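I have a structure I would like to understand better, so I am pasting it below and will then ask my questions one at a time.
One chain of protein is taken out of this complex; the other chains stay put.
Here the chain labels run A, B and C in written order, and each chain numbers its own residues starting at 1.
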Amino acid sequence: MKPAAFDYYAPSTTEEALAYLDQFGYDAKPLAGGQSLIPTMNFRLAQPSVLVDLNPIVDLSYIRPHEDGGLLLGAMTRASQVERDPLVAERAPLVHETMPSIAHPQIRNRSTMGGTMAHADPAAELPAVAIALNAQFRIRGQAGDRWVSVDEFFLGMFMTVIEPSELLVEVRLPPMPPRSGWCFREIARRHGDYALVGVAAMVTLDGGNQCDQARLVFLSVEDRPVPARRAAEMLQGQTPTAEAIQAAAETAATEDIDPGSDIHASASYRRQLAKVLARQALTQAFARARGVA
Amino acid sequence: MSNLKTITVTVNGKHYTRDVEPRLLLSDFIRHHLGLTGTHVGCEHGVCGTCTVLFDGESVRSCLMFAVQSDGHEVTTVESLGDIDNLHPLQEAFMEAHAVQCGFCTSGFLMSLIPFLEENPDPTEEEIRDALAGNLCRCTGYQHIVDAVKLAAENMAVQS
Amino acid sequence: MTKKYLGQRITRNEDPRMLTGQALFVDDVEIPGMLHAAFLRSDYAHARILSIDVSAACNRPGVVAVYTAEDMGDFWKPGPLLVPAPRGIEGAFFHARTQIPMARDKVRHVGEPMAVVIGESRYLAEDALADIVVDLEPLEAVADLERALDPDAPLVHDDMESNLGSFVPQRKGDYEAAREQADLVIQRRIVIDRGAAAAMENRVLVAHWDAKSQEMTIWDTTQAPIPLRNGLAGMLGLAEHQVRVIAPFIGGAFGPKIMMFQPEEVLLPWATMKLNRPIKWIEDRRENFVATTQERGQIHDAESALTKDGHILGVKDVFLHDSGAYDPYGLTVPLNSQNHVMGCYDIPSYYSELKMVFTNKMIVTPVRGAGRPQGIFVIERLLDIAAKELDIDRAELRRRNNLQPDAFPHNHKIIDQAFAEFVIDSGNYPATLARALDMIEYEKFIKEEQPALRAEGRHVGIGVVAFIETTGVGPYEGARVTIEASGKVSVATGVGTQGQGHFTAFAQIVADQLGVDVRDVHVVTGDTAHFHWGTGTFASRGAVVAANAINAAAKGVRVKVLKLASKVLGAPEEELELADGMVRVADIPDQSIGLGELAVLANPMRGAVEPGSEPGLEATDYFGPQYGATANGTHAMILEVDVETMMVEIKRYVVVEDCGTIINPLILEGQVHGGVSLGIGNSYYEQLVYDDNGQLLNGSFMDYLIPRSTDMPPRIEIGHEVTPSPLNPLGTKGAGEAGAIPVPSLFAQAVEDALYDYDLEVLEMPLSPNRLFELCYQKGS
Partner (left out) sequence: MEIAGEYVFHGPREEVWDLVRDPDVLSTALPGAQKLEKVSDQEYVGDMNIRVGPVSGLFSGKLLVSNEVPPESYTLTVDGKGGPGFVKGTGDVQLVDQGDGTTLMKYEGDMQIGGTLASVGQRMLDTVSRSLIRQGLETLDKALQERVAARSEGREAKVEAPTETEFAAAVAKDMAGEALSSRWLWIAVVVVIAIVRGAVILTSGRGG
């Protein structure tokens, strides 16, 4: 299992990287953490003729506070950096909670924020979390930057709005409103495996302890992370009682998602897991929003 | 071989300059170009953890990196730990607790555990099992490895 | 002999080398000028080969040669039948269809080699594989065992009338009569699917023909270096002494590495002679999934006849055994299944039909457990169902049917894998059962803890399962023990080592015989240059057959030591003792001589060796058991099922094992732990999923799930019973496979117990959360 040959470029600036991408088009692949790309290459299922290694671009690795209370994460920030960062724990506790579920430390030490998003694996955790957090993505081309909302970013299995000549350079996480709660849950066959189903939940309560906003996003159920819109609508303006949560979880599992089957889980088993996880995650998120968990 | 790149990499404190093809996996470079065969290869798709080495001090799967990416960086392999007559405390604990059977996965476990124990000098059993989860072992059922890590943590605490 | 080391928790001699990355594995072998091989393997499970065009591949820079079956000429021939079929069973037949080095006319399973590229690097050789153009006519494949026996099923082997490769009926007593008398007859269909051995090290081979010295050296991840040497020498037209096979440290084997001759093992030695350059082949993980042998697939139609007080009157079992595309290993696996159905119980009548079936899937040969887990699964499931039907406690039902300690030797009166009558040498089954129940606090759990947990809505179940393991079969092993001038001892034996701690266990035996430090005993295993005779490491036999050969050889040396020392020290032999590397007169510590000094005296530079004696303190001896020793044990576990997600967590795991005399409890426990982890894999994680067309759907470590550290119970608690085997001087029985054998049946029982309110009957293995969900929520699907 050895990869096919390719030309290798290791630019030290984003501009240089973009120039290579522009030059080689579809033949080139940007190499971020490589934790999905390289095994695919080892199986010779991916055979890019050019790799543009982004790892030397040190400018793309950072975690910065945004003045609005949110966070800016450089695309080449490693998962393990995110995992250990106190600012992330404080300002984006959902991200902090999610990190240990992502594969294993050896993978997280290489895997990057931008790479995970751009790879757009529907079983990956962070894309679902990004949707729950209403993230924004800064995409850079030779003509300049554009911002894309997370709701428009993921198009399908391994597909995003990033053109081959562009790079995702930054992820912006907006601040969490007061009286918000969060939870990430997933069920995998073994610790660190891709989840059979996972869910990221963000909820905000209003002054009357009713649900002001809920975002519930599933992973590993379709060809991209799937927000449970109907379930969220059901919760809005409601008091998040156990019954309301249960009803929302059931709606999420039956109406909001259309899961597929594979050798590990049938569609109906996935729906069952989605229901259970949604209930657990919402319960925990609302408890946190109330400050009781 | 065409398309060679010259790289300079520090492995276990020693500088090497070599010409490599970009597609050469770091694991193959370490084993076959540098002759450091203590690092083993079990799957080449990033699951088994057998090929774990330290890259700039952090554990990584060397089958999921290219040798060219190590240019200017520091790689640490099992050969950097103790030697046969003077084992590292972690290696000693592995021997003491019978954490080795066929020995094929062992280097990967050791290299995953070195940074883990630095960060968590007094781990609980649950933390140890989590830390081991990125490495597969087919022989031991992990129990003696868990015992070894506990023992190592105790012994290292006494020594430091 | 003093017992300073035998039975002690001695840490391993081999560990420092392994822990520092200094142990030699086959892939570590580097020879100047070495080439690398990559195999073109079939993507189709069944297809006729119309043509193979290698011209483009040959022309690729860096490619030295590309070979297909055509190029092999007369050297191309089917491999040997490693284990012949048993004779003398009425009505039995067996068709040998052994594997071939490369497919010539048609391919019979995905992964079968069709061509090999030999190039300057593995990278280049893999590049060239894409240049080979194969024209194939796909044929309908048969993957399903029952489908394979349909009259219109496609034939795996065109020259056969059907895919039925073998039929072996065996009977003891009169089952039909027993059935007539029975109060209860239980009939069930039981399905067990395939799993992989998945050693962490894939197979690796280096073949080096040195034309000048006319010597062939082969480093191979084999469990059987000596038979491999002998066979290859014959095939290559070389004398056995021209061929040296080295099995250095092996990164786990678990069965498939005993298989020979694997196609690659035939091709590389042939190609190195043609090219006169060393060649290495490293199997990669994807190849390991499609080109290394597998096990376990069987379908049983089983029934048991019992009295109302739970005594088994008889068992009947008609089963299909999936052999895959070829049957080079004979009937070892299904015979083991057939044998182990009677397990540790007194079963007066037994009728069994074994039907071995060819399918378009990878070949089946033993994997840790080798047919035994299936047999145990059948009987233990039948007992569990009977216990429910008769409302008798599970443990009590087993107690009632156990063979009693005075029953040995017990003849099960059918033919076993060694083609002898299946006789159990010794054991104390009620004791292991009682001990396991005690350790897991069975009564307390059933009466107090479980009802309380159920009242809380939790689904926590307990399982208790007993089993036997036939081990330590013949024919023989040998060893040579030598005391060297340094006073250190060297030991050579033919079996290979794949992590079982032979370098220590064998050293312990020798150290005790010769009174030396265990660290001063240097053991060589698996190198044909060091020992000429032997068979290999399989069937849990190292600590039985090889260890007793080593013990015998060490005793031989001891005799020589005493004789010579008696002369040198001027004291009668019976007054001498061997300790601390010396021979000394028991009462007079000053009157002594070091073993090294004695070794020099035994190999004099001047003078003469006495007529009728041999130089040196060395002895070679062999051991061949009368028949195999049978180990036994009881496993118990408590697990919890989350009924919302069907995720299972093992809370407690208890093993009570009896492998006779224990050489090294530390190593033994390690073997048990490893076996249990494979068993847990076989129960809940590991399943090789094939589709109807013979395609393997989970050929990677991403989808084939080996238990991780977090999937194992928090602790495997081990208790030992010791019933030494009367069949060998050390009293040992094998323990290598035991851990894996009862786990699927145990898991099934505990899961059923946990899901008491779901009316669940587990008649298949492996399970998965998805499958449990189907069984509990979608009955009938």
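Operating definition for what follows: a contact is a pair of C-beta atoms (placed from the backbone, for glycine too) under 8 Å apart; a residue touches a chain by one contact, two chains touch by 3 or more.
Fair warning: this is a prediction, and the values are worked out from it, not measured in the lab.
**Q** Just name the one of A:Leu87, A:Met159, A:Ala242 or A:Ala293 that touches the chain not displayed here.
**A** Counting the whole complex, the residue in contact with the absent chain is A:Met159.
**Q** Out of C:Gly699, C:Pro713 or C:Gly731, which is the one that touches the chain we can't see?
**A** Considering the complete complex, C:Gly699 is the one touching the chain left out.
**Q** Using the document's contact rule, name the residues of chain C that touch the chain not shown here.
**A** 43-45, 110, 130, 138, 286, 289-290, 689, 691, 693, 695-703
**Q** Can you list where chain A touches the absent chain?
**A** 26, 29-41, 43-48, 79, 102-103, 107-108, 110-116, 118-126, 155-164, 194, 222-223, 256-258, 260-264
What we mean here is this: only the chains that are shown with their structure count from here on.
**Q** Have a look at A-C versus A-B and report the one with more C-beta pairs in contact.
**A** Of the two interfaces, A-B and A-C, more C-beta pairs touch across A-B.
**Q** What is the distance, in whole Å, between the centres of chain A and chain B, each centre taken as the mean of its C-alpha atoms?
**A** Their C-alpha centroids are separated by 29 Å.
**Q** Need the CA-centroid distance for the pair chain A / chain C, whole Å please.
**A** Each chain reduced to its C-alpha mean, chain A and chain C end up 44 Å apart.
**Q** If I count partner chains per residue in chain C, which residues reach a count of at least 2?
**A** Each of 123, 284-285, 702, 707-708, 710 in chain C touches at least two other chains.
**Q** Going through chain A residue by residue, note those that touch at least 2 other chains and give them in order.
**A** 1-5, 43, 190-192
**Q** Please give the residue numbers of chain A that touch chain B in the complex, ascending.
**A** By the definition above, chain A touches chain B via 1-8, 10, 34-35, 38-39, 41-43, 51, 53, 55, 80, 100, 103-107, 109-110, 190-192.
**Q** Residue numbers of chain C touching chain B in their complex, please.
**A** Residue positions touching the partner: 11-12, 14-23, 25, 27-28, 30, 62, 121, 123, 198-202, 249-254, 284-285, 498-501, 666-667, 669-670, 672-678, 700-702, 706-710, 712, 714-716, 739.
**Q** Considering the complex alone, what residue numbers of chain B touch chain C?
**A** Those residues of chain B that touch chain C are 1, 21, 23-24, 31-32, 35-45, 47-48, 50, 77-79, 81-85, 87, 91, 94-96, 98, 100-107, 110, 125, 128-130, 132-133, 135-146.
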